[in-house]
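Omission of a single protein chain aside, the complex is shown with its protein chains in their original locations.
Letters A and B name the chains as they come in the text, with residue numbers starting at 1 for each one.
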Amino acid sequence: MASNDATPLQQPAARRRGGALRRLVGALAFLFLAVAVALHFRLDLVNRYGPGLAADVLGAPVAFRLDGLDWRETYVARLDLGGDRAVVLDGVRLAYDPWQMRLNAIEIDRVTIAAAVGERFSLGDLDPAIDQLMASAGEGSGSGFPPDLPRIVIKSLALDLRSPIGAITGSGEATLDNQAVVASLSLQESHDAAEIEGVLALSLREDGAPPSGTLRMRLTAGSALWPLVGLNPPQQGVLALDAQIRADQNWQHAGGIEADWRATATDFRIAALPAPLSGSIAARTRLEADSLAIRDLAGDLAGGAAADWRTVFTGDLQLREVTTQPQLAGRLSLQGQGGTLPLAPLGAGDITLTEPAIALMVDLVGATTAESGAELTLRLAEPATVSLRKLTSSGQSTLPQATTLQVMPADVPLLHLRRDKTGHLVSTVTAPLAKTSLTVEPGISAERLILAMPRSDLTLTHDSAPAEGAAGLRVDFKTQGAQAVLPTRGIALGGIAIAASHSDGRNTLSLTSDAVTGLGAFVPVRAEAKANLAGSDARFDLRFRGVDQPIDLALKGRADLARLRGEVTLALAPIDFAIGGLQPYNLFPPLRSYLTDISGRIEASGPVRFDGTRLTSDLRLGIEKFSGKVGPVQLVNVNSVIAIDRPWPLSTRPDQAVAVERADIGLPLTGALFRFKVSDGKRLDLAESRLTMSGGEVRMDPVTINFDSPVHNLKLTVTQISVNELFANLGIAGLSGEGTLSGAVPVSLFPGGIAIPAAELKADAPGVLRYDRAQAPLALQSAGESVAMALLALSDFHYKELILRLSRELTGDVDLGLHISGSNPSFYDGYPVEFNLTVQGRLDEALRQGLAGYQVPDMIREQLENLSP
Amino acid sequence: AVPAAFADALDDARAAGQIGERPDGYVAVVDASAPASVKSLVDSINRQRREAYQKIATEKGVPIEQIGALTAEKIINEKLRPGMYYMDASGAWKQK
Partner (left out) sequence: CNPTVKVEAPDKPIVINLNVKIEQEVRVKVDKDVENLVQSNPALF
């Protein structure tokens, strides 16, 4: 008779040694023994009371029917556990040795488990029993399997798992005894969403072979089993995993488990990557107590960053304290190349790289801490190279030529990622670039700029949840001591410092250069430029200052780069020229042959608008106390504020006014107010102008001066100029008189000099002429009797008629012809005399002193004052 | 000295009536339809003459206009051959 002590299940407090499986099997075996004994009396008795008894034991409905019972064997055709038959066992055959009261073997034809997979693996009303079983199993796991385990064979296993998004069916078989456990299981998710096949061979003998097995898995996007692999389900694609697993001999006592696996992705699309991934990753991993080593990691993936991007990587990684605070360390070397890589999908602005390639070798250090989340740094183990054949950015500047950048290892990590518990990810890339030279083609013009930089720094920070107003993505670029050349224009920039940044579609640029040379014929200047670009809308602030000349030109404005339209406010700080000091040709060498001995101040300010190449402006050019030789004409104290309505080719508004204290064109014109307009950069229309000469009034006919034509003829009409002042101006020492002359003075202006072909002036009325013999040229004074008589006649000559003919040659020689008729009271008692006097030779250079009491006209003085407040 | 290529270029151009001598010591294109090469020859000759005049003017302390005008007189009187063009003081083209 079997000992009839209380069934172990009813002794809640009793804790049997020998592990949970042993207790389960033991309970099951005892249950059948009890039933077998009962059967000895009545098979139907057992069938009627058995189930109820068992239900009490399990705490959940049990239904079974015994079909055969004898001393050696019991056969239960079908055993249902759980209200909704969560677990059904078909064809259960128990073989036991009645004498040793030992259960030798349990053979089950088929086990069917129907469970629900939700937040937990639930078998309906069997859960409490299962939980209790697991709890007790958990605590005894250390001691391994019970030595005297009966042999259990599950010929076939059927699983029916219902999950919120589909059902999973599974099949398999297992044999279990105190020698070994061999089991194989394959799971099939509904709609063919996933398959998992696993085979496990586990020896229970101390000297048995270490457990080993294989795991093959195929998950499609629709599967619910992604959490098993620790990944979020992709939008599409298939992930296949193939792993060989084996454990060390002493795997139960801190030995390791090794797994060689290969994961293959096909058309694997996840939101973060613009293109689906295909390819495989393989590695040999080893799990020890609390560390995981991933050796010989190798991956070859196509797609991801772009459809035609390919990444190949190898490396070795080490994870420590896996269960508590995983720490990562390792080395990874990676090569990537592609055909066309648009960066916009990666959130880095509208930039596309052609044939990009990257090669780098990094040391990884990662750490996760309970409080602060995870942190990963990548440091370059050796210089990395990034090369591309071309970079184009939406219509703006591009790198048209093949470029290779070398990123240098530095103490600051290349990549630093920090992810806190809330998932807030901040990633920073810091890439110090070695000596680089780039060819840049700014979008707005086809000229190419060649930029050579000894060293530069590129940093990129991306914040997944930027603070209010802060930028999500920020790219910064800095360099110093760079050189740049604009070959097509012959412009060179030295000592360049650049700081450019891009954040959320807005670009800012600041550039300074110590020496900009080749700006047309201008002297070298120091340049400072600041610009803000958003799309093609640019705001800029430029400043050019002479390196050793006092130029200070500021340009501030806005432009639509796409349509090359915009407005600039120009401010040229006042420039003071001085004879012996700064001269115009110091600033603009070609002026050397046009402007000599210049003094006075110029300045300019005002808006310039550009639309394509069409320029319009409202520029004010101030000219103050300006004197010197302009071409052949000697000017004294010129003042004007000229309104320029197009800077190039130069054009002024009509009716501009310039006041000239004195202009020497062979004859001294003074107190002039010219009205003019410049057009097409080469035509100056001078309106009729009024000025004074030798005390009389001069009217100059309107004239068009064409800067290319070799000569210009001016026609002066002179009225009532003073005889006395004229002779003074002509510098004929000793000759003076009273009376006025009028007439015409034609002037020929040559670039190389001035000629007065034949001026003729007549006396308006009778007057007086005196020639002080003492001041006559020496030769004249001693020229004998007749000359003495002539001089006597001229000492106080009252003329009725006076005609003066004047001609001045380009050489400066002046021929003066004077025909006067009248008489000298003290010469032959005033007998009528006709006098023809010709004077030849170089007359005194027109005297340079100004017009006494000259006042700059109010209108122009006011304009000058409010030009530079 | 002026490169050989120019040696006769000036004389040929004057002989062909394309270039004329101005009284201020410089040359100018006589007929506007002359080829561009004549224009650049004129510019180059005038630039070199101006440098030469400036040198003498500074050495002798005499206005540059005078050196130019005196040179013009010498060229027009002694070097121009009949039929060649020169400009008179009022800017009109004349033939020797």
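The rule we apply is simple: a contact is a pair of C-beta atoms (placed from the backbone, for glycine too) under 8 Å apart; a residue touches a chain by one contact, two chains touch by 3 or more.
What you are looking at is a predicted structure, and each value in this text was computed from that prediction instead of being measured.
Trainee: Going by the contact rule already stated, which one of B:V29, B:I75 or B:A89 would touch the omitted chain in the full complex?
Mentor: Of these options, the touching residue for the absent chain is B:I75.
Trainee: For a quick check of understanding: of B:A15, B:A34 or B:V62, which residue touches the chain that isn't displayed?
Mentor: B:V62
Trainee: May I ask which residue of A:Y49, A:F121, A:W648 or A:Y828 touches the chain that does not appear here?
Mentor: A:Y828
Trainee: Just the residue numbers, please: which parts of chain B touch the chain that's not shown?
Mentor: 1-2, 4, 6-11, 45, 48-49, 52, 56, 59-60, 62, 66-67, 70-71, 74-75, 78-79
Trainee: In the full complex, which residues of chain A touch the absent chain?
Mentor: 776-777, 779-780, 783-784, 786-787, 789-790, 793-794, 811, 813, 821, 828, 831-843
Definition applied: only the chains that are shown with their structure count from here on.
Trainee: Can you work out the whole-Å distance between the CA centroids of chain A and chain B?
Mentor: 58
Trainee: Would you mind writing out the residues of chain B in touch with chain A in their complex?
Mentor: 22-26, 28, 47, 50, 53-54, 63-66, 68-70, 72-73, 87-91
Trainee: Give every residue of chain A touching chain B within the complex, in rising order.
Mentor: Result: residues 593, 632, 710-713, 746, 748, 750-755, 757, 807, 809-812, 845 of chain A touch chain B.
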